[in-house]
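Excluded from the complex is one protein chain; the other protein chains are retained at their positions.
Right after this comes chain A.
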């Protein structure tokens, strides 16, 4: 019954997320499914996403922590590594996942990704092209989107 132990890990992680949240990040599990979390991330200061509050969903698959959690933006965001469906291009959510990582570290990585877009490894190719050709204009669009979709 390996899940027994790993369910306990999930419970411990959840308790810590609720009791001692990382700055700018909230995560709360659904009452009916403890593996499904509603997450909000504040846009990091100094980034085009400043003052925005982005909603995400996080799901811990059955194989967690051997397999990475599945994270998706619910709020529209203009970011070269996040596509229209909210999917995130982040290495630790894919091949660089390690069982030593946890929900908190994943969300901090996502928050860091907002501060440092990486157009060289794009997911939304048009946004990445925009960032590469005219970063200021792209940041302006990002700010507009943040104000438009992530200010509520």
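Following the convention adopted for this analysis, a contact is a pair of C-beta atoms (placed from the backbone, for glycine too) under 8 Å apart; a residue touches a chain by one contact, two chains touch by 3 or more; residues count from 1.
Criterion: contacts and distances are computed from a predicted model.
Asks: The chain dropped from view, which UniProt name applies: "Alpha-1,3-glucosyltransferase", "Translation initiation factor eIF3 subunit", "LSM complex subunit LSm2" or "TRAF-type zinc finger protein"?
Replies: UniProt protein name of the non-displayed chain: "TRAF-type zinc finger protein".
Asks: For the full complex, which residue in A:6, A:36 or A:59 touches the chain that was left out?
Replies: Missing-chain contact among the listed residues: A:6.
Asks: Out of A:19, A:85, A:100 or A:136, point to the residue that touches the absent chain in the complete complex.
Replies: Only one listed residue reaches the unshown chain, and that is A:100.
Asks: Have a look at A:34, A:66 or A:112 and name the one touching the chain we're not showing.
Replies: A:66
Asks: Take the complete complex as the reference. Which residues in chain A touch the chain that isn't displayed?
Replies: Output for chain A: 1-2, 4-6, 8-9, 12-13, 63, 65-67, 95-100, 102.
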